[in-house]
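Reading through the structure tokens given below for one structure.
Only one protein chain is missing; all other protein chains are in place.
Order of writing sets the labels: A, B and C. Residues in every chain begin at 1.
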Amino acid sequence: MKVSKIRMGLVGGGEGAFIGVVHRMAAELDGLITLVCGAFSSSSDRSKRSGAEIYGLPADRCYGSFAEMIEQESQLAATERMDFVAVTTPNHVHYEVAKKALDAGFHVMCEKPLSFSVKEAQLLAQQVADSGQLFGLTHNYTGYPMIKEARELIRSGAIGTVRRISIEYIQGWLSTAEESTGENKQAEWRTDPSRSGAGGCIGDIGTHGENLAEYVTGQSVSALCADVSTFVKGRQLDDDVNVLLRFANGAKGVLSASQIAVGVENNLTLRVYGEMGGIEWQQMEPNTLIVRWPDRPYEVRRTGGTGLSSQAEDATRLPAGHPEGYLEAFALLYRNFAQAVQDRKNGSVQPSSAYDFPSVDDGLRGMKFIDAVVNSSSQGAVWVDLD
Amino acid sequence: MKVSKIRMGLVGGGEGAFIGVVHRMAAELDGLITLVCGAFSSSSDRSKRSGAEIYGLPADRCYGSFAEMIEQESQLAATERMDFVAVTTPNHVHYEVAKKALDAGFHVMCEKPLSFSVKEAQLLAQQVADSGQLFGLTHNYTGYPMIKEARELIRSGAIGTVRRISIEYIQGWLSTAEESTGENKQAEWRTDPSRSGAGGCIGDIGTHGENLAEYVTGQSVSALCADVSTFVKGRQLDDDVNVLLRFANGAKGVLSASQIAVGVENNLTLRVYGEMGGIEWQQMEPNTLIVRWPDRPYEVRRTGGTGLSSQAEDATRLPAGHPEGYLEAFALLYRNFAQAVQDRKNGSVQPSSAYDFPSVDDGLRGMKFIDAVVNSSSQGAVWVDLD
Amino acid sequence: MKVSKIRMGLVGGGEGAFIGVVHRMAAELDGLITLVCGAFSSSSDRSKRSGAEIYGLPADRCYGSFAEMIEQESQLAATERMDFVAVTTPNHVHYEVAKKALDAGFHVMCEKPLSFSVKEAQLLAQQVADSGQLFGLTHNYTGYPMIKEARELIRSGAIGTVRRISIEYIQGWLSTAEESTGENKQAEWRTDPSRSGAGGCIGDIGTHGENLAEYVTGQSVSALCADVSTFVKGRQLDDDVNVLLRFANGAKGVLSASQIAVGVENNLTLRVYGEMGGIEWQQMEPNTLIVRWPDRPYEVRRTGGTGLSSQAEDATRLPAGHPEGYLEAFALLYRNFAQAVQDRKNGSVQPSSAYDFPSVDDGLRGMKFIDAVVNSSSQGAVWVDLD
Partner (left out) sequence: MKVSKIRMGLVGGGEGAFIGVVHRMAAELDGLITLVCGAFSSSSDRSKRSGAEIYGLPADRCYGSFAEMIEQESQLAATERMDFVAVTTPNHVHYEVAKKALDAGFHVMCEKPLSFSVKEAQLLAQQVADSGQLFGLTHNYTGYPMIKEARELIRSGAIGTVRRISIEYIQGWLSTAEESTGENKQAEWRTDPSRSGAGGCIGDIGTHGENLAEYVTGQSVSALCADVSTFVKGRQLDDDVNVLLRFANGAKGVLSASQIAVGVENNLTLRVYGEMGGIEWQQMEPNTLIVRWPDRPYEVRRTGGTGLSSQAEDATRLPAGHPEGYLEAFALLYRNFAQAVQDRKNGSVQPSSAYDFPSVDDGLRGMKFIDAVVNSSSQGAVWVDLD
């Protein structure tokens, strides 16, 4: 028997934001979650306007601050109040919002990178561990069916021990001083160390790459050597990074992240080669997974195709050839998160690790990765360990 | 000021159906529509079960027949009852549902092909014209941003008079007698002339091709010569069709539709060449539009890219490189339809032609196209006119 | 033990020609053939100039006419004189050159289409049959390794009975009146019925498509219905053709040939679907063969890859990933033809059918195909049989 929908409160996502609406669409796609309230702006008026115009929310559920939202919602009936908070603000606010939400007993879904600093990340991880509450991190690229397929293939041992991992995440949208045009809020905060934290490009997109590589291969980066650059004059954070990687199992690799690759849209690519096979995947053609073998033609596995792993099938909503995209992958994280919340409601308490969505620990790991990259580079691009 | 959501009632889409959930996801994606009721089965119990399990609907809004749904909903308060009916049943039921819904004053969104027969299509078109109500047809492939871009490019005259139009829509899923396995309801009704009508493959997917070609080019098929085949033994309807096309402006073309192209997923391809340029688009890479010129390198226009037509921009939800897919395109039809319903609610009555979604007239045209193809072939693949 | 090279005489290929040098490069690529003489122009001076500048030939082996070449070469010692004549003139001269060469006891390699008319083709086929001499036709696209692979796959029965065959050969270079610029000899004769024969586009490239489809599938076109167009004003021959095809085994298909697809380079595509699998190949990515199956991911077979048919391997010169192109495929016809000539020299007389290169009978079939297409269209695009 179907129960009522999980209720979501959104922090961030007001006028000029991009990712707020994405969260709304992704969360609601599978019919399990409904947005019930939000703190869309630090001005109560603007929050109510955004709430109405963008999200169709009534004024009394649009708050002038996240603190107010948490406080007010806490006082609503259990059948009315939000079940979890989605944090979509710039990085420097993540911690504060998440902490307060957890304090008040709400579960949390948070944008990446987890926080402003490693310190904050550690505190959050501890709080989640202590409280036992649910915490998801929107490393959304893990939600693609073909990423599930790649992961299961590697996990099955079919390609043998992983040897070589290439990750690339390049874009071109910051190849000029977009942050100085006065018209691009996204560029402004992402290039501002007081809002983004220590990493620019490496924090914004590099961590997606690190997370995806570790998720798919099951291997973790043990050491790295990073050369971090800022090509656009006056910019305060990195906009181009190349990193040599060593993995715990002996695999080697390289991660490139750039936002000055002129004209490139959003090219996240993962390639993994083991002793007996390899996989190649590109985010801009997400429904295709190339699988290579030493002694026969390469295969092209496709979302919705026959003979895929059950994990890939579960992540698929449409028949083969009906392209699924970014929102659908994003929605998968919310679907799995909703399941976890629902299980709690049904009295079944399982840890986040029982579900397939990125966790606060992944977020902490990502923050350490950013830190290691920045440290490596600031010392002259030397090797640093990542525990 | 945001108003409340448009309310949708769904006919069809119960257990084992595919397209019902697609309609739900597509309709709700942009936050303008909410599913409030449905007739998911001819058994009241099964309808309620589907409603609860698949759609999360309360039992009192899940009806045992579309007739009951229309009757009961009509008696609800104006602020409660559904605003429109989405018809997602097999073809032979479209007419009856749509007619009754229109009779009761509801707008209608209907699956393609419009009806079981040309006769039914004519009646529906007449009823829509007479009633002034809104009627949309889910030729969903028209909703892709790059289809909008192609259309505007051609409309602008940039490629000159259109000369050559190639349309292909091929699949492989019916290359064996899938309808006889007892496990594929989709295959069963699509190959059954008592439920599908005169066309099998040509009705199911060929009409998508015809509609898309006419939508993008602004040209209409004036005559055709069709060779229709049934390759799978025992099948009662066509599973492979090749059609020579002549267009009103003198352009020539060819349309191929097949469901026995083994291993092909859902390959809808449109290519148009004019005197001064050409466009090429493939549904399985929908965010890419190739634009060819006589004297310079070809361009690759991409969803979310710079310098696109406003129509393409309006149809886009995400930045470039964040793939949009089938559901997003489908949702665009619902977004435009919701706007039309909303305008009516706001007292602004404009005809369907003021909006960008396929109409009942497109549906009638599609039925005539199916008819012409079947007639051409049954007479030995001779030329027949299409008015 | 290696013997000396086969000696080739070239007719055509003077200044402004394109295909003559292609024949020279292709013929010599494998080190089995050497160009020794030519009739490059009807002016003796120009012939000698072309011979020296383009081909590095001594003046005494550059003739002012093919008749002179045949006569003079016949008088040279057997170890000196050419072994065969390559005919690369416009179509209306093929017959005369080939006939005289055969009369004089030379083998012949001839450009496609075979001749100006079906009548000439019949005479040539008869002469070849009577004389027992070798005759090759440069349907060069059959020389690609992946075409061999596709052919062997189908021949092996792996994809079952062939049902659907799509052939497309489209170009854009004649989308304007290129023949009227006074600067394009290639365009001039190809659009001139007194030099090309009854077919324009259908003869120039359509026959490549027909030949390739029949070669790969082993099926022959039994009937066709063609809609032939001339889009460029003032042009005397067709520049765009769409043809419905029926094959002897019951397969259906469509062939499109166009030279007004603006901006398209040289897109020859073949797709074949059988009961149990399918293949897809594109000339502009010739080293890739897609093989589709009903129940597993599609394979991408590649030139030089492992596990290919011996026929594909034999046609390959380089390791996988070292692209082979048009010249290499063209050269394969010459390599096989050279083998046949060499066998004759070694006293082993086998018919042309013992070797893998297109024959005079393929050429006759191509001429009948052109004729059928033109006849079908001139009667209003009706069905005509092709024996």
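Rule of thumb we're sticking to: a residue touches a chain if its C-beta (ideal position, glycine included) is under 8 Å from a C-beta of that chain, and two chains touch if they have at least 3 such contacts.
Every value quoted in this text rests on a predicted model; they were computed, and no experiment measured them.
Asker: Which candidate, C:Ser4, C:Ser156 or C:Asn346, sits in contact with the chain we can't see?
Answerer: That would be C:Ser4, which touches the missing chain.
Asker: Looking beyond the chains shown, say which of A:Ser44, A:Ser65 or A:Ser229 touches the absent one.
Answerer: A:Ser229
Asker: Touching the absent chain in the whole complex: find that residue among A:Ala52, A:Ala104 or A:Met276.
Answerer: Only one listed residue reaches the unshown chain, and that is A:Met276.
Asker: For the full complex, which residue in C:Met8, C:Val22 or C:Ala198 touches the chain that was left out?
Answerer: C:Val22
Asker: Which residue numbers on chain B touch the omitted chain?
Answerer: Contact residues on chain B toward the absent chain are 291, 294-302, 305-307.
Asker: Tell me, which residues in chain A touch the chain that this view leaves out?
Answerer: 159, 163-164, 166, 168, 172, 175-176, 225, 227, 229, 231, 240, 242, 244, 246, 252-254, 256, 258, 260-264, 271, 273-278, 292-294, 298, 380-383
Asker: Contact with the hidden chain only, please: which chain C residues?
Answerer: 1-5, 18, 21-22, 24-25, 28-32, 52-57, 171, 173, 264-267, 283-286, 302, 304-305, 317-328
The working rule: only the chains that are shown with their structure count from here on.
Asker: Pick same or different for copies chain B and chain C, depending on whether their interface residues overlap by over half.
Answerer: Result for this pair: same.
Asker: Point out which chain occupies the most central position, where each centre is the mean of Cα atoms.
Answerer: When every chain is reduced to its C-alpha mean, the one closest to the whole-protein mean is B.
Asker: Can you check how far apart chain A and chain B are, centre to centre, with Cα atoms defining each centre and the answer in Å?
Answerer: 34
Asker: Between chain A and chain C, tell me the centre distance in angstrom, where each centre is the average of that chain's C-alpha atoms.
Answerer: Once rounded, the distance between the two centres reads 55 Å.
Asker: Which chain A residues reach two or more other chains?
Answerer: As it turns out, chain A has residues touching two or more other chains at 302, 305.
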